[in-house]
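Here is the structure we will look at, set down as structure tokens.
Certain chains of the assembly are absent from this excerpt, and the rest are unmoved.
Which chain is which? They are A, B and C, in the order written, and residues in each are numbered from 1.
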Amino acid sequence: MLNPGDLNALVLTLQLAATTVVILLVLGTPLAWWLAHSRSRWRTLVEATVALPLVLPPTVLGFYLLLLLGPNGPVGGALVAMGGAPLAFTFAGLVVGSVVYSLPFVVQPLQNSFAAVGHGPLEAAATLGAGRRDRFFTVAVPLAARGFISAVTLGFAHTVGEFGVVLMIGGNIPGRTQVVSIAIYDHVEALDYGHAHVLSAMLLVLAFLLLCAVYWGNRRFRGVGA
Amino acid sequence: MSLALSVALERPGFRLTVDQTLPADGVTAVFGPSGCGKTTLLRCIAGLERPRGRIVLDGHVVHDDADGIWVPVEARRVGLVFQDARLFAHLSVAGNLRYAARRSGATAAERDELLELLGIGALLRRAPAELSGGERQRVAIARTLLARPRVLLLDEPLSAVDEGHRREILPWLERAVAELRLPTLLVTHNLDEVVRLAGHLLLMDGGRVTAGGRLTEMLARPDLPLARREDAGAVLEARGVGYDARHHMSELRCGSTPVWLAGEHVPEGRAVRVRIHASDVTLALESPGATSALNRFQGVVETVTAEPAEGRCLVAVATDGGRLLASLSSLSRERLGIEPGRRVWAMAKTVALV
Amino acid sequence: LAMIPGLAGAAEIHVAVASNFTHAMQDIASRYEKTSDNEVTLAFGSTGKHYAQIVNGAPFDAFFAADVKRPRKLESGGHIVKGSRFTYAQGRIVFWSKDTDAFDDGREALKGDGIRRLAIANPRLAPYGLAARQTLEALDQWQRLQPKVVMGENIAQTYHFVASGNAPVGFVALSQVIGPDGEVSGSHWVVPESLHEPIRQQAVVLKDGQAVRDFIDFVRGPEAGAIIERYGYRRPAAE
């Protein structure tokens, strides 16, 4: 049913989604924390900026990323000048694109959860001798579990389905940048509907099982309000 | 260990200004009306608020904004039992206790002793949301003590705890605090708790300390708001002199007056404090006959604080064992002719160890 | 056959057009609207999407595809007005780089070792991609260059790759790089049509009507033909 290219694409997609989610958590968590606790005047602006990439159509966003990351673009040019390789048509490029595009889906749930946790438990942890990092990981994070679950599932699913950005900066290189969303798209465009159906169904089932597993696991947590 | 405070904190409509050095060890009770700043004061000491001023804990400056010194909460090793318990919702009771113990190195034996004492052994696997109000407070106390603090701040720790548990917890807490020489600040609205635990008393009102000093002195001052409480009364220093095993009574001396204490065994020579409620003290002009009032102090009326609107007055009687407070109706006072300088017998049926 | 303005009454014609033909069609439509009361509404997009939409009832009167395959499929599916399928333009591909110094002789450049990355349109989806692949095969370079290939979903995307410099060279449509003066900037090699099957772009009429027929006639007429050529396409050989 599936040709090796499709399988390749599936594996690549999972790699991309997983990498993206990890990076999003690493970047998004401190950002969300800052947004949840800051009283800075800049907060509103940063908050709005995070959500901004969403309003551009993904292909267009991808187009601008292409300009940005290309050898003549500011980022790509700098990379090349520093002896690096431009990011377009590489897995790393896909990751950058996916991260930019899925950032708000990770930051917003985390921010809301951190705000809901509030200062109370953190103050308690501090009086029990837990330092900043300690209480962040042992109190704030587990109490914000729901936010993390949302962040991970939305970030993951959105990256899997994400397509315009990846299409634009990926170059559709089998095994390197051809993710499953593009593969399905190709099948549809080529009027190869049967193939598209099979691949979509597989993706849906896989995603469904993953999501169920995550949500089911989540039931064990006692987060805020749980 | 000592605690020197000189802090000022502004809030809309509220201003905390405290400039006070608290005694080296033992319990200092903080007493005052709701909203007077007790919780805020504890938060300043713990490092949860950042007031202007200076806080010196055991000789270490933990906060001094003139010098830019700031020791963060977690490094102060200040144990704070919050008014609202603040158990971690994501951990079981056992998990909450473990959280503190892991970071302090407290042993399983310490934990088990606390579980036993606070009566929370059966709750270990419960989530905080599944506890009653009093259970939550007791778990919070255990958690704080397992963190092995160097200073203990208790914010109404027993307000939701019933008398039975309270009677078990208080003496133990008293002992623990004494053994560990833990300087402790105790916020409570319960004078019994104060008398039981505290050696010093801080009276607050409107963000300021209105009076502070040794508990025995503070309690016997008829001019303080304490004296206006129904449970007002003096605390005297006494010393064990004998024990009547058959009646399970200890004989004490309070100055030259023999004082009988039921239900306790006070070893000879041991210094203790006894509390005598003002409402329990009966005055007489001559030595009375056979009554069940065993304790008879001879003394001289020092002051009479009349509160005519209430038909009562508070009489301070100087004895050689210390100053006693007696609450009298104005009628009795008139009938007996109680005036400053008058020699009287003060009879207290009951004295209680504190 | 020329319409007498005002007599036929104004009608609105909905036309689905392959993205690569956007500018040419916009030009043609605005010319047409000057000669007629009919109004032409253009919907651009990929031919694969248009196909799926038409099959599912999209309200288009005519469809200008990017290839032959999809119009043919529509015909065999009975979705078009019988006999309305015709080639309206024939595309040309160019081996192109934005950099004027990239190469002098495209054919040699393709055979050389200097190609780091080569952009083409997806041969499976875009006739321009197929032609690029056929060209490389004819030059016997496909096997060798395949690992260097990055694919755009369509010819526009392929152009973005090359124009932004992310891919130094690529096969794009002549229509994309030809200037108003007929000149092409940058290094380029217009691929001879002998190296690939003709890139025929076909159109079909989906809903018969006076206005559509009138518009199709205009497209097939000399004025439109001139526009089509100016945009870098070849006029179809008479069928």
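In this text, contacts are C-beta pairs under 8 Å (C-beta built on N, C-alpha and C of every residue); 3 or more make two chains touch, one makes a residue touch a chain.
The structure displayed is predicted, hence computed values, not measured ones.
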item: Stoichiometry of the full complex in this file, by chain label; value: A x2, B x2, C x1
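Just so we're on the same page, only the chains that are shown with their structure count from here on.
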item: Mean-CA-position distance for chain C and chain A (Å); value: 36
item: Centre-to-centre distance between chain C and chain B (centres being mean Cα positions), rounded to whole Å; value: 91
item: Separation of mean Cα positions, chain B and chain A [Å, integer]; value: 56
item: Residues of chain C whose C-beta touches two or more other chains; value: none
item: In the complex with chain A, residue positions of chain B that touch it; value: 46-48, 72-75, 77-80, 82, 84, 86-90, 99-100, 103-104, 127, 129, 143-144, 147, 149
item: For the chain A and chain C complex, residues of the former touching the latter; value: 63, 66-67, 69-73, 76, 86, 88-89, 167-169, 171-173, 182, 185-186, 188-191
item: Contacting residues of chain A [partner chain B, same complex]; value: 120-121, 123-132, 134-135, 138-139, 142-143, 145, 221-224, 226
